[in-house]
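To start, the structure under review is shown below, and the notes come after it.
The complex appears here without one of its protein chains, the remainder shown in place.
A, B and C label the chains in the order they appear, each numbered from 1.
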Amino acid sequence: MGIVHGQEMVLNIGPQHPSTHGVLRLQVRTDGEIISEIKPFIGYLHRCFEKHSENVTYEQVIPFTDRCDYLASMANNFGYVVAMEELMDIKVPERVEFIRVIMGELQRIASHLLALGVYGLDVGAFTPFLHMFRDRERILDIFEMTCGARLLYNYMWVGGLSHDLPVGFMDVTYNFLDYFEPKIGEFNDLLSHNKIFVERTADVGVLPPDVAISYGVSGPNLRASGVKWDIRKDEPYSIYDRFDFDVPIGEGIKGSVGDCWDRYYVRMLEMMESVKILRQALSQIPKDGDVHQTIPKKIRPPKGSIYKRTETPRGDLGYYIVSDGSPVPYRVKMRSPAFTALSVLGEIANGWMMSDVIAILGSLDIVLGEIDR
Amino acid sequence: MSKEREKLISDAVEKAIAGDMDAINNIEDRVVRSKAKAALAKAKRLQKDGSSPDADLSGSDVPTVSNAPSENPNRMFGDRINQKFPGSLDGDLKDTHIQLKPDQWNDIAIWLKTEDDMLFDSLQCITGMDMGEDILEARYNLHSMKYRFAIEIRIAIPKNKAEIPSIEQVWRIGDWFERETYDMYGISFSGHTDLRRILLPDDWEGWPLRKDYEVQETYHGIVVPKVKEGWE
Amino acid sequence: MGRNMGRYFKDIWETLTTLLTGMSITWLHMLRIKKDNVTLQYPEEKWPRPERNIGHDHSNYNVIRSRLHVDMDDCIGCLKCERACPVDCIKIDTVKVPERGKDIKEVGHVGITSNGTRKALVVTRFDIDMTECCYCNLCVYPCPEECIYMTGGPNAKKHPIDYEFSEHDRSELVYRFAKPGSKDGIERIMAEQEAES
Partner (left out) sequence: MTVDWIFEWLNGLFTTLSGNPFFLIIAILVPCLALFGFITVYAFVVIYMELKVSSFIQDKVGPMGQGVGLHAGKWGVLQPIADALKLLTKEDIIPESADKPLFIMAPFMIFIGAFIGFIALPFGEYIIITDLNIGIFYILAVGSFSVIALILAGWASNNKWSLYGGMRSAAQIVSYEIPAGLSIVVVIMLSSTLSMQGIVKYQEGGIFNWIIFTNPFAFVAFFIYFISAMAETNRTPFDIPEAESELVGGFHTEYSGMRFAFFFLSEYANMFVVSGVAATGFLGGWQSPIPGYFNTPLWGIFWMLSKTMFLVFMMIWMRWTFPRLRVDQLMNVCWKVLLPISLVNIFGVGIWTLVFG
């Protein structure tokens, strides 16, 4: 393709661009349509999460963790809370564990719906985006019913939850699951197997497994490259080891393993798995158990440090919390999965065309709030 | 051949569980010895499932709860590093992490990644720390996809000579992690191909996450600290 | 791209079938619009519409997130909400009351709260800057008198839901809940007390 070398042009897919999934600038050197070099510039959405968390108490950090990955903030809370409870050696009651898993999986479906819908938008299909958002709204209604908020919840606290489940939560969620399951089939017909979509995404931006591991890529992007690594299965936290669900990996059905289509389709399969987990969790949830029981009055963890990872919709989110015994954290470092996913863009998007770079960026499903923290 | 090796490993593990450790140690073939060690570790973990963290309250740090075999990986790999690179350890072995001196760090990293019975192929995260009394520290969390070991390596450096060899070529994600640590703490990683600030604008003064950091008054004429009249 | 002839015709056939299935789905959506419509005509239809599967009835909520409101009569000035706020958007000033539990008419200070605790402080300034509030609800939990709460939902009896509180000027979003004129009123009273004693 690159036989004719025209004059190279430096183009800024700038912070203000319809498909950069947030405020990101890609400095791209293009030769006609073909991209020869990409340099991502991040930091436009840097809100000093780590500096803030050194000045507020442990429970006040939770609203800040919401705002890192604002599309999956329940998963951020979950990660922080699991890390804190392991640092302080708190054993939360069963009911809290079950509610957390239910909320985490609902958030995974909602986040994947958004990721797949917006990916359809990047490739030009407008309608699936709105269909997926209609279903995502149903989940946000469930969240609003439980914790009042639709996007940034501050629902999971260290040692428990802010509120117990509201009346009628069970059948609302069951209705949603029954409503949602056939919809995945419809999305597949409308977008996944659409020939134009397949042409645009199969064999595009192939991420080989060893490059993925070396770049620290995790979550659906890593599984799409054929590496079977899911923290819910491999480093089980909370009560994920009680549920049986399988971890879908990319098989290169439409193209080669690890291409954009696989990253898209792995998320679609993961939504089905989450529905499976939700059904099991909803059936086994214990009725009694107070969610405020093990919330410590004054959070003063013992001196020490901990690094704990959990599986968020975008990958494994790690919290490195260092406490010096005072109620204010000494250091909270958040290892963001989207940060590593974006770093691999420079490697796999070279040599592709302009529209492919947008497709590859979309398939990595990054959120700039989490990258810049 | 492998059937006979299997038998060799299984009975070595039996003896080791019964307490006779050198049954494994005197296996000449390095690969078989490491497989035996891994099998022993797994057997011990099954024996004592859900091992609660052995609370070693001696050190100032509560141990990082590692999900690896009951024998703490940090200690196990710490002494292996010490054997391979004598003098690189900084202080004695701890359960929570391995304290290293910065100078040999690059070849230790290459060795950790390529050694076939360790294969620490995924660098989880680099955390910068300001330990107070002008000591900076970079903490590396490494993880082996194959053997599921997770260790934490810490390298402490004085603030005035904040210099750590870069591992950007060993784990490619090190590139951005190191740039972020440099951006926040001012630890300059020698050998890094393009070390510049990643989150903050390039001409920002000071290292924000250091404890003694004061916000600069204006940046290109824009007042930086938020001023809200009629509020305080 | 040496696709052989078989692949060529298979591609065309695949394109036709998948595109037509896609169109059939959108055609069904067009037909079922009466049933599937999910949008509200905002000024006329307000959120939520449980009967149309949009949102749930606010009455059975445990918690709601909307604008903060403070019942000043119940506020004893304990500053717990100010400390709980992660973004410091609450500012409270209090002045000691000469006698606990007494009403002070000029300042509109009610001595005893609805829970029966006798107040020791007059709250002269209670400002919440709603532009900075992050709606995390952390200030509501520590309040002993439950006087600070978010409007609507379970608190609908005390204050109906209010999520249309946008203003033209940002400074109007700083809500001042303290009784107007209570600051200099209480100072004058304290001065008179000194003068008498």
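One rule holds for everything that comes next: contacts are C-beta pairs under 8 Å (C-beta built on N, C-alpha and C of every residue); 3 or more make two chains touch, one makes a residue touch a chain.
Everything quoted here is computed from the prediction, not taken from an experiment.
Asker: Identify the visible chains that the left-out chain touches across the whole complex.
Answerer: A, C
Asker: For the chain that's not shown, point to the residue among A:37, A:164, A:199 or A:324 touching it.
Answerer: Residue touching the chain left out of view: A:199.
Asker: Decide which residue listed in C:36, C:57, C:99 or C:172 touches the omitted chain of the complex.
Answerer: Of these options, the touching residue for the absent chain is C:36.
Asker: Using the document's definition of touch, tell me which of A:48, A:239 or A:353 contacts the absent chain.
Answerer: A:353
Asker: Suppose we count only contacts with the excluded chain; which residues of subunit C make the list?
Answerer: On the subunit C side, contact with the omitted chain comes from 8, 12, 19, 22-23, 25-27, 29-30, 33, 36-39, 41, 43-44.
Asker: Could you please point out the subunit A residues that touch the chain left off the display?
Answerer: 9, 11, 17-19, 33, 120-127, 130-131, 134, 190-191, 194, 196-197, 199-200, 353-356, 358
Going forward, only the chains that are shown with their structure count from here on.
Asker: Approximately how many whole Å separate the CA-defined centres of subunit B and subunit C?
Answerer: Here subunit B and subunit C have centroids separated by 44 Å.
Asker: Would you pick out the residues of subunit A that each touch at least 2 other chains?
Answerer: There are none in subunit A.
Asker: Contact residues on subunit A for subunit C in the complex?
Answerer: On the subunit A side, the touching residues are 56, 59-64, 66-67, 127, 131, 134, 137-138, 141, 144-149, 152, 154, 162-164, 166-168, 172, 186, 189-191, 193-196, 198.
Asker: How about subunit A: which of its residues touch subunit B in the complex?
Answerer: It comes out as residues 42-43, 46, 48, 50-51, 54, 86-87, 210-211, 213-216, 227, 229, 234-235, 302-309, 318, 320, 322, 331, 333, 335, 339-340, 343, 347, 372-373.
Asker: Of all residues in subunit B, which touch subunit A in the complex?
Answerer: Subunit B residues touching subunit A: 60-65, 67, 96, 121-125, 127-130, 139, 141, 145, 148, 152, 171-173, 175-177, 184, 197-201, 208-209.
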